[in-house]
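Shown here: the complex without one of its protein chains, the others still in place.
Labels for the chains are A and B, by order of writing; each one numbers its residues from 1.
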Amino acid sequence: MRFLPFVLRNLKRKKTRTLLTIGSIAVSLFLFGLLVAIESGLNAGVDVAGADRLVIRNRISLIQPLPLAYQQQLLQIPHVEQATFSSWFGAVYQDQRNFFPQFVIDTDTYREVFPEYEIPDEQWQAFLADREGAVVGRATADRFGWQLGDRIPLQGTIFPGTWELNIRAIYEGREAEADETQLWFHDAYLEERRRWGKGLVGWYTVKVDDPEHAVEVAAAIDERFSNSAWETTTETERAFAAGFAKQIGNIRLIVLSIGAVVMFTLLLVTGSAMATAVRERVPELGVLKTIGFGDTTVLGLVLAESVLIAVVGGGIGVVLAKLFTLGGDPTGGMLPTFHLGGDAMAAGLALSLVVGLLAGAIPAATAMRLEIVDALRRV
Amino acid sequence: MVRVDGSDSDTALIRVRKLNKKYRRGAETIDVLQGLDLDVDPGEFVAFMGPSGSGKTTLLNLLGGLDVPTSGSVTVDGDEITHMSGRRLARWRARHVGFIFQMYNLIPVLTAEQNVELPLLLTSLSRDRRRRQVATALELVGLADRMKHYPRQLSGGQEQRVAIARAIVTDPTFLLADEPTGDLDRTSADEILNLLTSLSKDYGKTILMVTHDPRAAERASVELHLDKGALVEAGRAEVAS
Partner (left out) sequence: MAIPVSYNVRSVAARWTTTVVSVLGIAGTVGVFLAMLAMARGFQATLIASGSPDNVIVLRAGADTEMTSAVNLEQVRVIADAPEVARGEDGRPLLSPEVVVIGAFPLATTGTDANVQIRGVSDTVLQVRPKVELVEGRFFRPGLAELVVGRNAVTTYQGFTLGSTVEIGGLDWRVVGVFSTGGTAFDSEVWCDATLLNQTFSRPEGIFQSVTARLTSRAELGALEDRLTADPRLTVDVTGEQAYYAKQSEMVSTLIRALGFLVALVMAVGAVFGALNTMYSAVAARAREIATLRALGFGGGSVVASFVLESVLIALVGGAIGCLAVLPLNGFTAGTMNWQTFSHLAFAFQVTPALMVWGLAFAGFMGLVGGLLPALRAARMPVAAALREL
C-alpha cells in the first residue's frame, strides 16, 4: 500500500496513454457486459425454469395442439400436483415490429404453477372478473405506455379479426432475469370467439410434488397418451427452454468468438502500453534497484500499474454496461430479457484483473530481470 | 586510513581483496580490474581518479553491489557482499549504501520530498517517521523550501542536492558518488563538494567518489589513481600540478 502513491504517479506520467488504455479496456468490458446480457437474454427461459415443472407438448411439434380433456387426465397421474395450459396467440399490435409474446392461459390454475410472477391481488381479481381482461408484463407495459384500464386492440394472425383486451393487471418477475414482456388473457374468451380448433390448447405445464420425480412423471405422461391421436413429448421446463434456445443457433459460440477476439486485442493493447511504459523507464528502474528495491518489488510495481489500469478500465466498462442494460433492450422487444447480473459483473472484473496480470507479465518480468549496470548505462 | 597494498588492518570498514573483473567484447576479453586491493577506514572521503575506461565506474559498481566480480572479494563492515544473492544484495544496498549519480537520476514524476522518501519505503518506518527523516535530510542539503518541487522545477545543483538527500536519508554505512559534479557548472559543483566535505567532516560519513575533475578530487581526504587495473596512491603535489 505504501507504494500506491508511486504507482499512481507513474500512471499519470503519460496521461493520454493511460487514459486510452483504460478506455480500451472499458470499451471491451462494456462489450463483454453487452454480450453476456444478449446471451442470457436469448437463453432467458433456461435460467428461470422451475425444476419442479414439466412441459407437455404434442409429439409432432409445439405447433400442433393438444386436447383440453388432457388436463383432467394429467391430474390423475401420481406426483402431479397441478396442470395448467397455455396457447400461443400471436397477434400484432399496430405494427409487426411491435412484437411481444401473447398467450391465452387457464386462469384457474396458472398462478399456482407459475408463482414467480408477482401480481397485486386486487389487480388479479379485476382480471378474473373481466372476460376481456389481460395481464401484461412490466416491460411491455412500459414499452407501449399502457396503464391499467387501457383497451388494447390486437390484430389476430392465427385467429383472424380484431381482439380488444382491457389491461387489468401488470405482473413483475420476482427475479431480475424474469421475462416481463408477455401478455396473458382468458382462454375462455378465445374459446368463445375462435372459429376453429375449439377444445384444443397449445401445451400443458404440470407441477410435480418433488423435482426428484420429474423424470418418472415425464415418462408416465408420455406413456399415458401413447397410441392416442395426440401423442405427447414431456420434458423438464429447463430442457424445453434449452432446446428452444438451441434452435436460434449457436449464439454462445458467436458470443465466445467475439469475446475471444476482443480479449486478445485487449491483451495486446494493454501489453504494448505497459511494454512502452517499461521501455521508457529503464534507467529509472535501474535507479530504484540501485537504491535497494528488490527484483520482486520492481516486478510488483509494474504489475500493480498494469492491474490498476485494467481493473479501473474494467470497472468503468462493467458499470457502463450495467447502465446500458438498465436503459432497456436495444433490439426493440426481440430479447425477452436484457439484464446484467451481479455475478456477470464480478466475472467481468475478474476478467479484467486477469488481463491486467497477463498484459503486465512480460514487461514486469523484463523490468525484474533488468541488470542495474545495463539499465544505468542507458541514461 | 586508506591502504592499497593489501595488508590487513582491524579498523577497515571496506576491505577489497584481489578484485578481478573481466569483460568480454566479442572474442576479445578485457581485464578491467586486476587483483585490486583496498582498505578504507570509517569516515574517509576517497576520490578515485583515472582516464576514461580505466575501470572507475566498474570499481564503484562492485563496491556498491551492483555488479559481480570475476574473482576476489569485497567486505563491508564484516559482510562479504561478493557472494550474496540478488535479493540479499538489494536488501544490503538499501541498508548500507547511498548512491549519488552524475545525472542525479531523480524520478521525474515525484516531488523532491517523494524522491527522498523512496528508499525509506523499503524500511518498516511509519509514515510520520519517514516524513521527519525526509525533512531532516532535505534541511541538511539546504532544500527545505523546495520539498514540493518536481525535478524539472529545480536547477542542476538543486537536483543533485536532492539526490544527496535521498542517498543519506536512510543513514547508510557509506556513500558512493559517480562523477557527482560532472554535469554541473563551477558554482554548483563547489556547493556539492562543500556538502560532501561537510558530510564527511561533520557527520563522519564514509564517501567513495569517482571523478574526472582534479578540483573535486582535491576536496577528498585521499586521492587514488586507477592504473592498469590496480590502485595507486597519488601525492597531493602530483595531482595539483
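The criterion applied here is as follows: a contact is a pair of C-beta atoms (placed from the backbone, for glycine too) under 8 Å apart; a residue touches a chain by one contact, two chains touch by 3 or more.
Since we're looking at a predicted model, the values are computed, not measured.
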| item | value |
| --- | --- |
| Touching partners, among the displayed chains, of the absent chain | A |
| Contacting the left-out chain in the complete assembly, out of A:Gln155, A:Thr297 or A:Thr366 | A:Gln155 |
| Selected residue (touches chain absent from view) among A:Val27, A:Ala49, A:Val215 or A:Val282 | A:Val27 |
| Which residue of A:Ala275, A:Val319 or A:Val373 touches the chain not shown here | A:Ala275 |
| Those residues of chain A which, in the complete complex, touch the missing chain | 16-17, 20-21, 23-24, 27-28, 30-31, 34-35, 38, 59-64, 90, 92, 96, 99, 155-158, 160, 229, 231, 233, 242-243, 246-250, 258, 261-262, 264-266, 268-269, 271-273, 275-276, 330-331, 334 |
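Heads up, the rule we're going with is that only the chains that are shown with their structure count from here on.
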| item | value |
| --- | --- |
| Chain B residues touching chain A - in the complex, by the definition given at the top | 61, 64, 66-67, 86-87, 90-95, 97, 99, 101, 103, 105, 107-110, 114, 118-119, 121-122, 127, 166 |
| Chain B partner contacts - residues on chain A that touch it in the complex | 2-3, 5-6, 9-10, 12-13, 283-284, 287-297, 372-373, 376, 379 |
